[in-house]
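Reading through the structure tokens given below for one structure.
Missing here: one protein chain of the complex. Every other protein chain is in place.
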Amino acid sequence: MKTLRTAILGPTGYTGYWLIDLLLRHPHAEVSYLASARDELPRIDHEFPALAGRCELTCRPIDAQAIADECDVAFACLPHKTAMTHVAALLAAGVRVVDLSADYRLSDADLYESVYQTPHTDRDNLKHAAYGLPELFADDIRDADLVANPGCYPTAAALGVAPLIERSLIDTADIVINAASGTSGAGRSVKPHLHFCEVNEAFYAYACGEHRHQPEIEQTLSRVKGQPVQALFVPHLLPIDRGILETIYLSPKDSDVSIDDLWEAFVDAYADKPFVRLCRDRMPNVKHVRDTNFCDIAVKLVEQGDVRKVVVFSAEDNLIKGASGQAVQNMNVMFGMDETAGLLT
Amino acid sequence: MKTLRTAILGPTGYTGYWLIDLLLRHPHAEVSYLASARDELPRIDHEFPALAGRCELTCRPIDAQAIADECDVAFACLPHKTAMTHVAALLAAGVRVVDLSADYRLSDADLYESVYQTPHTDRDNLKHAAYGLPELFADDIRDADLVANPGCYPTAAALGVAPLIERSLIDTADIVINAASGTSGAGRSVKPHLHFCEVNEAFYAYACGEHRHQPEIEQTLSRVKGQPVQALFVPHLLPIDRGILETIYLSPKDSDVSIDDLWEAFVDAYADKPFVRLCRDRMPNVKHVRDTNFCDIAVKLVEQGDVRKVVVFSAEDNLIKGASGQAVQNMNVMFGMDETAGLLT
Amino acid sequence: MKTLRTAILGPTGYTGYWLIDLLLRHPHAEVSYLASARDELPRIDHEFPALAGRCELTCRPIDAQAIADECDVAFACLPHKTAMTHVAALLAAGVRVVDLSADYRLSDADLYESVYQTPHTDRDNLKHAAYGLPELFADDIRDADLVANPGCYPTAAALGVAPLIERSLIDTADIVINAASGTSGAGRSVKPHLHFCEVNEAFYAYACGEHRHQPEIEQTLSRVKGQPVQALFVPHLLPIDRGILETIYLSPKDSDVSIDDLWEAFVDAYADKPFVRLCRDRMPNVKHVRDTNFCDIAVKLVEQGDVRKVVVFSAEDNLIKGASGQAVQNMNVMFGMDETAGLLT
Partner (left out) sequence: MKTLRTAILGPTGYTGYWLIDLLLRHPHAEVSYLASARDELPRIDHEFPALAGRCELTCRPIDAQAIADECDVAFACLPHKTAMTHVAALLAAGVRVVDLSADYRLSDADLYESVYQTPHTDRDNLKHAAYGLPELFADDIRDADLVANPGCYPTAAALGVAPLIERSLIDTADIVINAASGTSGAGRSVKPHLHFCEVNEAFYAYACGEHRHQPEIEQTLSRVKGQPVQALFVPHLLPIDRGILETIYLSPKDSDVSIDDLWEAFVDAYADKPFVRLCRDRMPNVKHVRDTNFCDIAVKLVEQGDVRKVVVFSAEDNLIKGASGQAVQNMNVMFGMDETAGLLT
């Protein structure tokens, strides 16, 4: 099989780093072009010493035409707002794109503008962007020129809740997603609250009901249900490098929903999905999915007196299944390769 | 003021250690008797080198009469089941007791037997035990000879929910308590899942709806409401030494409950409670309460479309307000001292 | 005893925070004046939420005269270079000062200028500054108006090596100090290499033979010996909040130096020093000294074939004995109080 030539825009953040790492291991892809917006263009192994001896490319400017000339696919790891400018240029130049920013995730441009507080300047491409969650939307991804790679939290949430909505097993008016993420989810830029001594031995919630990933979660759940669904999303910061665990509280649709019904929904949904592991005898743990593209899921039905609750546990590596791994998975689907290529060895 | 002479039974666990630490700082108490069930009785600073130069007592056998002869009050830091044997003997010998085990927390002995899967062998004293949560039950504690020190999780839960039940602001049929605790909460004994490499960089839920602290939480909330209340309690293990954060999801009782109503309930309940800090401008964080007897609480009202949820955040140090600090606070109340003595300097 | 009124200049860093914490616990001191150079003067508990309910002072401008009017002693927690301006003014206004910066630590102003690459603008006061290591120089401190609080690394190093030099037990031409410090030692300001994800699960050496604390260490050892002593100092960054461990490699002066000689030197030096704990049966561990003003020391004599080495282990909390605790200890000595007041409860 022909080797895919890939470009990474914005390779100096954590998602860029892990894309490089994964693509270096990929049997049918190579890293051809690292494109940075910085004034001083770094050699990537000087930026990330862990890459020494593995990748010694020097970053080049972001030049859509040059990228199109040299590459088959581009990954955009740029901040939202910056991303859409370059994505539009890349598409115009004829490169297929996986965008890891938020710019093409929300199909409703007005909602995007309200959530991200910035105009959407590429509504045309937005119309044709596929939402890159292959377990749910592989058909859209296959033929797309532009795939919006989902947010880290929305990936774990959608995989944990969608099968139960599809089977009408839960009351969609009562969805609470309690989430916790490792600190790499906050990105590599330097901020006071990310100082080691502020994060270490700490734990707290933030952005209760106000996180930008909440509308993205709701969009997916609504799409699955076929009508608007809302969810309360409450993230917390974990003093670890990587990993997301979501503990999702739901109400069963009616009184005869059984634990077997719940598992059956997951089994049906993911029987042929190599990256979802159903955990019948153990609890999902961020450490079990670290450095993998797996999402581990378990479900419990708690019945006590009059109270009946469904609790779903969904764990992933925020940088792999929640970002760069899923981006590679999307590339695999877009180019007709085995979905697991480079991701399951 | 006369100095209280104190005994600690079971001083070689984490709660014992922190009791010693707190009592050494206490202006009106001293550590007089360390009583251990071990065959080899250790010098306490050999067991805990951090105590070198501060406390060099050698443990003695657990002898109720000797303790009664030398001490005014005894703290039992023994495992449940073992505790009640010794507590009964101490009370018979005339010492007042703060019991940090679970043996006297559940006033319904049958419930205790079902939850802890062991007979309750001291039902007489159980009848007179006070539940040692001073913010709610100071009057009971004041005159009690036996105070059952609450569990770590139940303390944060009760302080976070009770004022809202008292004011009838929430629907008591829908209480979800998502909790996360530092690893010291699992005790000092050696278990495979507590190996550093299993806990570090990990995060997972356990005992969903089955934790022994759930009935204790429900007992307190029921007592506040005056009729049975149930709650779903889901704990998680945090890769940190100390601290509990509970994120509590509630439904407002009716549609006109406002955020001001919610805060007012907390202000009223805790205006004169020195160890509850209401956090209007920040989120409770386990790091802010570390090494203190504070419980930090915040409340949010989230309204989105038809969905309205109350979210309470409650943080404490599981070893201080969740165990040894509260035990000292109980001692202060029992002996008519300032509630904050030794705890708020 | 009259309560000392204290001022803290630069209270928004980690050393400022711990000074406040310690002074709040101190039986004979109070925090009277928080002086900040910031444009927006914060309320201290907004800056450090952990102080809520304990200290709610609002910072005021740095005004030497106002401080002198209200306080008996001032602690300067300012960056070097900034510190000396304000210290000079404070002394002129009649307040005694403990300076936690580097500005008065090196008695040779030329050396200071070379090491810190900035002119020394207060050579007059430098002449009279006492070096605030009470275990070695209490007599100087007692009558000083200006005490230069030692650096964190130099404290552990001096306490670990001085007794062996004093007794002429080691070859002062071969001193290697391998040190490791928790991240709080790098201060609270925001830098890329202090991002949680850069420090967590990492460990590396830095500034090998070039750290600014090396000349300070050498100054103390030279003073003890009475002639110039050099040392190689190699610090490492630890992924923990607090604590310094120094592992110090020395050569015995001659072949008949015994392990008893080595211990005897330490016992003699520290028999009446409450904050040095000699560890005969255990290894110094940063966790054992956390939150204390102790420095834990052990010594080994390794003999294998022709090779004979003395290894000293010296552990302290870099923020307490290595900074704020030692500053309080200095204050205690300066004002004729028990050296341990507020530090050993």
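Letters A, B and C mark the chains as written, and numbering starts fresh at 1 in each.
FYI, a contact is a pair of C-beta atoms (placed from the backbone, for glycine too) under 8 Å apart; a residue touches a chain by one contact, two chains touch by 3 or more.
Bear in mind the structure is a predicted one, so any value in this text is a computation, not a measurement.
**Q** Consider the whole complex, including the chain that is not shown, and state which of C:192, C:209 or C:336 touches that chain.
**A** That would be C:209, which touches the missing chain.
**Q** Return the single residue from C:59, C:240 or C:323 that touches the missing chain.
**A** Of these options, the touching residue for the absent chain is C:240.
**Q** Taking the full complex into account, find the residue in B:134, B:239, B:325 or B:342 that is in contact with the omitted chain.
**A** Counting the whole complex, the residue in contact with the absent chain is B:239.
**Q** What chain C residues would touch the chain not displayed?
**A** So the residues of chain C touching the missing chain come out as 173-174, 176, 178, 180, 198, 200-206, 208-209, 228, 230, 232, 234, 236, 238-243, 245, 247, 249, 283-287, 290, 300, 302, 304-307, 309, 311, 313, 315.
**Q** Would you write out the residues of chain B that touch the absent chain, in ascending order?
**A** Chain B touches the chain not shown through residues 14, 183-184, 188, 190-192, 194-201, 239-241.
**Q** Contacts of chain A with the missing chain: which residues?
**A** Contacting residues on chain A, toward the hidden partner: 24-25, 46, 49-50, 52-54, 201, 274, 277, 279, 281-282, 285, 287-292, 294, 296, 344-345.
As a working rule, only the chains that are shown with their structure count from here on.
**Q** Based only on mean CA positions, could you tell me how far chain B sits from chain C in angstrom?
**A** Each chain reduced to its C-alpha mean, chain B and chain C end up 37 Å apart.
**Q** Between chain A and chain C, what distance separates the C-alpha centroids? Give it in angstrom.
**A** 47
**Q** Touching at least two other chains at once: which residues of chain B meet that condition?
**A** 201, 285, 287, 290
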